[in-house]
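Missing here: one protein chain of the complex. Every other protein chain is in place.
Let's turn to subunit A:
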Amino acid sequence: MSDRIFGGIGLVLAIFFGIQATMIEVAFMSDAVGPSVFPIIVATIMGLASIYFLVKPDPAPDWPQAGRLAEIGFAVLVLFAYAQLLPVLGFVVATMFAAGYLAWRLGSKPVEAVLVGIGTSVGIYVVFRLILGLSLARGPLGF
């Protein structure tokens, strides 16, 4: 069943991609092939592969339980928030929270998670910013 859904999504994607490809406006000067042909070939291959999934699906993989899916979903949300807050809070503070959260969810005890968060964040800051001179996001505190 998973493969059928995947094939359906793939087919929609392929059709969407193909339609978009035909709508590319051709420039005044163009080569003999133009910008649409290759994307259309790609969309065709994608479409054919998707139809194959619809017709002959593989056995479904073991999807995790709802709880685990939520776990991954929350991790994604935290990472999105991290990406947004990085320039606001600065690297060290934002990373402390994100790394600590991941460590906690991967099975660390709360105290250990806090330590991993602080350790990762400060460790990366020292190695990459102070030693290697990479530019990391600066927050209001300057780090």
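Quick notes on this one:
Rule of thumb we're sticking to: a contact is a pair of C-beta atoms (placed from the backbone, for glycine too) under 8 Å apart; a residue touches a chain by one contact, two chains touch by 3 or more; residues count from 1.
One rule holds for everything that comes next: contacts and distances are computed from a predicted model.
Not shown: a single chain whose UniProt protein name, out of "Cytochrome c oxidase subunit IVB", "Tripartite tricarboxylate transporter permease", "Respiratory-chain NADH dehydrogenase, subunit" or "Phosphoribosylformylglycinamidine synthase subunit PurQ", is "Tripartite tricarboxylate transporter permease". Mapped onto subunit A, contacts with the missing chain fall at residues 2-3, 6, 10, 14, 17, 20-21, 24-27, 29-35, 37-39, 42-43, 45-46, 48-50, 52-53, 56, 58, 61, 63-64, 68, 71-72, 75-76, 79-80, 82-84, 86-87, 91, 95, 98-100, 102-103, 105-108, 112, 116-117, 120-121, 123-124, 128, 132-137.
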